[in-house]
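See below for the structure under consideration.
For this depiction, one protein chain was excluded, whereas all remaining protein chains were kept in their positions.
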Amino acid sequence: MGFFVETLIGGLMAGMLYSLVALGFVLIFKASGVFNFAQGAMVLFAALAMARFAVWIPGWLGIDNALLGNILAFLAAGGLMFAVAWLIERLVLRHLVNQEGATLLMATLGIAYILEGLGTSIFGSDIYKIDIGMPKDPVMILEGTFEGGLLINKEDFVAALIAAVLVGLLTLFFQKTSTGRALRAVADDHQAAQSIGIPLNRIWVIVWCVAGVVALVAGVIWGSKLGVQFSLATVALRALPVVILGGLTSVPGAILGGLIIGVGEKLSEVYLGPHIGGGIEIWFSYQLALVFLLFRPQGLFGEKIIDRV
Amino acid sequence: MKPRKLARAGIFAGAFLASLASASTALAQAKEQFFPVLVYRTGAYAPNGSQWANGYVDYLKLSNAKGGINGVRISFEECETAYATDRGVECYERLKGKNGGATVFQPLSTGVTFALTEKAPVDKIPLITAGYGRSESQNGAVFTWNFPLLGTYWVGADVAIQHIAKKEGGAGKLKGKKIALVYHDSPYGKEPIPVLQELGKTHGFEVQLLPVAHPGVEQKATWLQIRQQKPDYVLLWGWGVMNSTALREAQSTGYPREKMIGVWWAGAEPDVKDVAEGAKGYSALTLQHGAEPNSKVVKDMLEQVYAKGQGTGPKDEVGQVLYMRGLLSAMLAVEGVRKAQERYGKGKVMSGEQVRWGLENLNLDQKTLDAMGFAGVMRPVQTSCLDHMGSSWVRVHTWNGKKWEFTSDWYQADEKTLRPMVMLASSKYAEEKKLKPRSPEECKK
Partner (left out) sequence: MLYRENGQFKTSYADDQQIFPIAQDRWLIIGLLVFAFIGVPLLVDEYLFRAILIPFLILSLAALGVNILVGFCGQITLGAGAFMAVGAYAAYNFHIRVDGMPLLVSFLLGGLTSALVGIFFGIPSLRVRGLYLAVATLAAQFFTDWVFLRVPWFTDNASSGSVSVSNLHILSWEIASPLDKYLFCLALLTVFALAAKNMTRCAVGRQWMAIRDMDVAAEVIGIRPMFAKLSAFAVSSFYVGIAGALWGFIHLASWEPAAFSVDRSFQLLFMVIIGGLGSVMGSFFGAAFIVILPIALNQFLPALGGLFGMTISTAGISHAELIIFGALIIFFLIKEPHGIARLWSTGKEKLRLWPFPH
């Protein structure tokens, strides 16, 4: 029983991180109808920037304080992601307005290549570490309740907490600020939003900036857990079933979807895996999403698809 | 549209002409022994791949600085494979005929090795796979062109079990133990499984298999299973980022690092550097050498290559584990050429076929090795027609939080267990391919 709870918690925490990446997908899809395959590359790029700036900036400025160095690096990496967002809008999306989904998808794949190439050529292709002082060793809790206690990883816990806070902030941003309202208006109907004077181009830049920051946070958390390295770009593939399960246009969907996928894949790997050979989590999460899709083709919270001839 | 199209066509044509031109000019300067270098300096496995590549290329430069191979200078060219089989095959095709023909290929990827094993005999170019590749290719009678010098994964698996047995106080104590294999889910990671299962049957321990999907950043479930099953030892058969991830997950699930033993591809600085204290106590097998910053060959390297500003990689990485592995791999290839020159003419450029003979009759005794600056780095190697591996010495080193330290004596693989398996697997291969194993007489040629 104790072990089951542990797996469950492990799944929830992994799921929280998937939600974070999935959120990046959803934000951009909602606002511009672009399925952004470059999200994984953005996570990698942001994490690389953060990891290297954390070494370079203190070196340039002669700062000794690790915390201050990290904060400056975070700000610099954030600034870089803003620049990237602006460039993407300027150089790519602006020229592809009103194109089909497949074309836009392809364009984001092009962006992904450029970001991967640029990121590794500017920042190097070694494994780098992001040290934001996360605790690494596990703790045991509730030893009275369960036999052998529950092993909880503080790092995962902090990471999940940060992710939760970020999601909360984004929700507030979307619901309460005027920019947020404009974003939602654009998401609902491009033309209507434009006709009441919402500047589409600026909105897109903002959305990509927000997605960039989300990528940065995801990159920092992931990077501090696993080290910053090229493989970070593949987290996008892990987050795809989450988006599909939750619905491409729904923020709560991304969060709930992340938790479901996280728990589903960990439980399946631990309890089902050993009987059929192991290594099943990656396809299991896709099958899980697929089963959900068969019942709700637009995802859990996606907008209902209405066909008109 | 048209000018643009023309321009594009021009670029393509230019690229091909350039490559053709460089191939033809190469014929003119045929006094050089050409070493193609398949590397991966980008992608998921770059941190490990580039160190190996630096060591490899640096040794070729060092050989040139020392006057080449009996006066024959070495030329080389890198080609990026990104650890992908199809890119590796393309690189092979690109480089095999260049500059008068490739001497030897070392793909540093088990997947590429499998693909090239089919192609090398046709093109008559030997393959050196020091410490990786097909384990059964030790049998040179069947695998004429493969040279898994210094050790195969089967050697690794056997020695790992020997090491555990020694720690437990004898092979008899293995009975009833549980040993988990956390492996990269690819031909590389699967190679040790048959040996472990065989040994498990003999000694009565249980083998638990835990595959990790490429690239290996998702291991939470794997380590949850380890926490649940509590195996007595964990063998780590990873590459690239998978290794450091495994150590981090071991730390966060509280599995003792002292009970973890890695293969020689999971025991280098990039794997443990960032985990630092968290990896303390973790041991890994070595392919004879560990990190050897104090060896004579490294000092030579710093003096004769790096001091002149010709070093390939960063200076502080010279002498690290994977750098040394690359260096050793290059040394074995160079010595193969030297041996071939003894028979086919000193100071001449050797063909792939001649180098193959050299590698098959390689005999590096301790005195020669010491003279080349490898004292304390490696032990003698002697190959033969039936044994393309040459030696199977292995030590174990342990990460103390700052650097790797040797913590065991020399082990040698148990031929009694492995030899029958090699013969069985290689004869199955020969049967499939309708190959006739070379007879002892043919070997002598």
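By written order: A and B. Residues from 1 in each chain.
Just so we're on the same page, a contact is a pair of C-beta atoms (placed from the backbone, for glycine too) under 8 Å apart; a residue touches a chain by one contact, two chains touch by 3 or more.
These figures come from a predicted structure and were not determined experimentally.
*Asks:* From the listed residues A:L109, A:L150 or A:A164, report the one that touches the chain absent from this view.
*Replies:* Residue touching the absent chain, from the options given: A:L109.
*Asks:* In the complete complex, the non-displayed chain touches which residues of chain A?
*Replies:* 35, 91-92, 95-96, 99-103, 105-107, 109-118, 120-121, 125, 237, 240-241, 243-244, 248, 276-280, 282-283, 286-287, 289-290, 293-294, 297-299, 307-309
*Asks:* Counting contacts across the full complex, list the positions on chain B that touch the omitted chain.
*Replies:* 1-2, 5, 11-12, 14-16, 18-20, 22, 39, 41-42, 46, 50, 53, 78-80, 82, 84-86, 89-90, 93-94, 97, 110-111, 114-115, 117-119, 134, 185-187, 190-191, 193-194, 211, 214, 425, 432-434
What we mean here is this: only the chains that are shown with their structure count from here on.
*Asks:* Taking the mean of the C-alpha atoms as each chain's centre, how many Å separate chain A from chain B?
*Replies:* 37
*Asks:* Under the stated contact criterion, what part of chain B meets chain A in this complex?
*Replies:* The touching residues are 41-44, 46-47, 50, 185, 209-213, 215-218, 220-222, 224-225, 227-228, 240-241, 244-245, 248, 251-254, 270, 273-274, 278.
*Asks:* Could you pull out which chain A residues touch chain B in their complex?
*Replies:* Residue positions touching the partner: 3, 6-7, 10, 14, 120, 125-129, 136-138, 151, 153, 155-156, 225-227, 229-232, 234-235, 238, 265-266, 269-270, 273-274, 277-279, 281-282.
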